[in-house]
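Note that one protein chain of the assembly has been removed; the remaining protein chains are unaltered in position.
Labels A and B are assigned to the chains in the order they are written; within every chain, residues are numbered from 1.
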Amino acid sequence: MATFVDRYPDEAKVVQASFAVAFIALGIGAFFGLIQALHRTNILRVIDSVDYYTLLTAHGVLLALVFTIFFLVGVFTWAIAKGFERPLPDIRLTWAWFGLMTTGTVLTAVAILAGLVPEIPMSADVLYTFYAPLEAHPAFYIGLAMFIVGTWMAGADWFLAYRDWRGDNPDERIPLQPFMVLTTMIMWYVSTLGVAVAVVFFLIPWSLGLIETVNPLLTRTLFWYFGHPVVYFWLMPAYLLWYTVLPKLAGGRLFSDPLARVVFVLFVLLSTPVGIHHQYVDPGIAEGFKFIAMTNTMFLLLPSLLTAFTVVASVEHGARQRGGEGYLSWLGALPWRDPAFAGMALAGLMFAAGGFSGMVNAGMNINYLVHNTLWVPGHFHMTVGTAVALTMMAGTYWLLPQITGKTVYSRPIGLFQVVLWFIGMVFMSNAMHRGGLLGIPRRTAEPQYQNFDFAAAVGSVGEIRMQIAFGGLLLFLSVVFFLFNVAATWAEDRVDTPVDDTIPAPLSPPSGAPLILDNLALWTGIAVVLVVLAYTLPLASIVTDSGLLGSSPGFPVAISLEALAEAAASALPHVSLDAAAGLRPLDVAAEAAETLEVSR
Amino acid sequence: MAAEPESEEMPTSAGEGAGDGASIPDTESIDDEGYVIGSGRAGVVRQIDHDDFDPIGTLVLIAIYMAIVGAMWIFMYFVEFLGGDLTVIG
Partner (left out) sequence: MRQLSPGLFLVLVAFTIPLAVEFRTVAGFFGFDLPFISMILFEVVLLAILTGVYVLGRLTPDEDTATTS
């Protein structure tokens, strides 16, 4: 029985290469994660606190952008060839986007890591959100731009494959997996436009010194225009695996093909016009716009609930076919010993928990409780850090045999590894959430302010620190086991049938889905209209407020204390008496700021 | 979906025990040793199609989820809006 690598040897090489880059990024990123977890809890400090931000930037970029997206392009390439049952149109194009993405990644990674070596005049400690006024070396932005253009080319590659397939099959429904790939890429094209504009028109010229200043709120808003859809970009390969692979691993069949299509279409429509929900505390954006973003966000609960239902029902179908009975005891009939199944199921469970904290983040009023606290990393280590990352690791145990023709080196190590990740994340993420409720900030190497006691009702800050450090250690070990297992699998000899790679037909077939669901142009059009509606006014008001290029120089800048003192001194006489008495404090601040502005 | 239109019929391609009816596979053969990743369908003891499948277990799980969300919402209402005693953040 031939598997993917026998049928599509050229495509299999690209998938292998993409996975290899993803896993290297995972290894380095997880190592930095461990250092951070130990450093900020003051358990073990091997780096200088100043370098913390270099590592944090590398951790965010390597894991949230490189690992996830390289794995994504690998899975999507697999899904396109397998789904359309044909090789990609031109393998040179495929290698071209892979090469561009990889070159961009290397450039960006070098720019970040050079920050650790004082001799190299290069740094990019701007964190993976890279908006102004933090400024990086141009190589960082140029690398990112190459990376994104590479993903665009990958999308073009897959759409060309679609065109070829459509030519031969004019009346057929788009197979489900390619449908998921294509809709995800439409969302990606719509949303990366924002970050591309920010990087190409503002950040690159600014870092090269071609323009002096930028409007930080504008680049922030453009970043978050992309910053929410990117979370669905991470999530969609995981959803693809949950919808099409997990039911099979569980011994069942997908409950409903039409429902799966509806969910992906909803994500195309709703992913982008919500980005402002990351800016609830940004001054300069009117409350009304934030409220609209919140409302749209709540609509996004719909596809998430549909997914919960469809995926769980499909898994239950497997359990029942395997002899499961009862209201809950069917859960015991699932193939828990299978690391691919168990990993994805645990990932899904953790995603459900991440949904709880996500609802808190999404609510404008309660967001203020947790904004920029450690709660937020607690939340996204459950979502992207587990729902996505653990699904990808678990999926690897089923995909790697198909793209290499080799059986997985050790099933027990695999099972142990995915369970260890779950346990580690329970410790780390739970403690981060708690720490955030106490007000411990995120993104800081020195979270222990002297003269401030974080009051804990249950337990203590010390315990929270221990749990973060312990959880981080378990997570790192889990990655080590994973990488070992993968490397050992790669080193084995090829066999005839490394894995059962069939995917059974859905219970409710695609023929039941309304034809309009396959009308990709229509959904693209509606998505664009929704984006225009949600973003025109906020962007217009940001630009009219402080101009396209704004007035913010880059940070970090070398501040001379003398100039600062001078500015303060010259600002002092402007403080009028009644203001000093507290009657018009705002005006004082504004006046003082003006003087500062002038004297700089 | 992507593969195997013929598996609509659900042949026994997935392995032993996936036949028609309630043939219970030999326990030992699917026990710990020699389990291959991805062969969850080898443990299938009966075929259930769309009309016979009633996802009651899914309903139970989602009800549990909703109950937790509801309880936490009420809890938060106390913490945030009534400023009462019940609190985790002191």
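Here is the rule we use: a residue touches a chain if its C-beta (ideal position, glycine included) is under 8 Å from a C-beta of that chain, and two chains touch if they have at least 3 such contacts.
These numbers were taken from a predicted model, which means no experiment stands behind them.
**Student:** One chain is left out of this view; which of A:P205, A:G323, A:G439 or A:P553 touches it in the full complex?
**Tutor:** A:G323
**Student:** Given that one chain is not shown, which residue among A:P9, A:G459, A:P514 or A:G547 touches it?
**Tutor:** Candidates A:P9, A:G459, A:P514 or A:G547; residue touching the omitted chain: A:G459.
**Student:** Which residue among A:V5, A:A333, A:V376 or A:V408 touches the omitted chain?
**Tutor:** Residue touching the chain left out of view: A:A333.
**Student:** Among A:I47, A:I211, A:V419 or A:L537, choose the residue that contacts the chain missing from this document, as touch is defined above.
**Tutor:** Of the listed residues, the one touching the omitted chain is A:V419.
**Student:** In terms of residues, what is the contact footprint of the unshown chain on subunit A?
**Tutor:** 322-324, 332-338, 342, 346, 415-416, 419, 422-423, 426-427, 430, 457-459, 463, 467
Following the convention adopted for this analysis, only the chains that are shown with their structure count from here on.
**Student:** Show which residues of subunit B lie in contact with subunit A when the two form their complex.
**Tutor:** Touch list, subunit B to subunit A: 1-5, 7-8, 10, 13-15, 24, 32, 35-41, 43-50, 53, 55-58, 60-62, 65, 68-69, 72, 76, 80, 87-90.
**Student:** Subunit B touches which residues of subunit A in the complex?
**Tutor:** 79, 82-83, 175-178, 244, 248-251, 254-255, 257, 308-309, 312-313, 316-324, 326-328, 330-331, 334-335, 337-341, 352, 356, 359-360, 365-366, 369, 397-398, 401, 407-408, 411, 414, 434, 437-438, 455-458, 499-510
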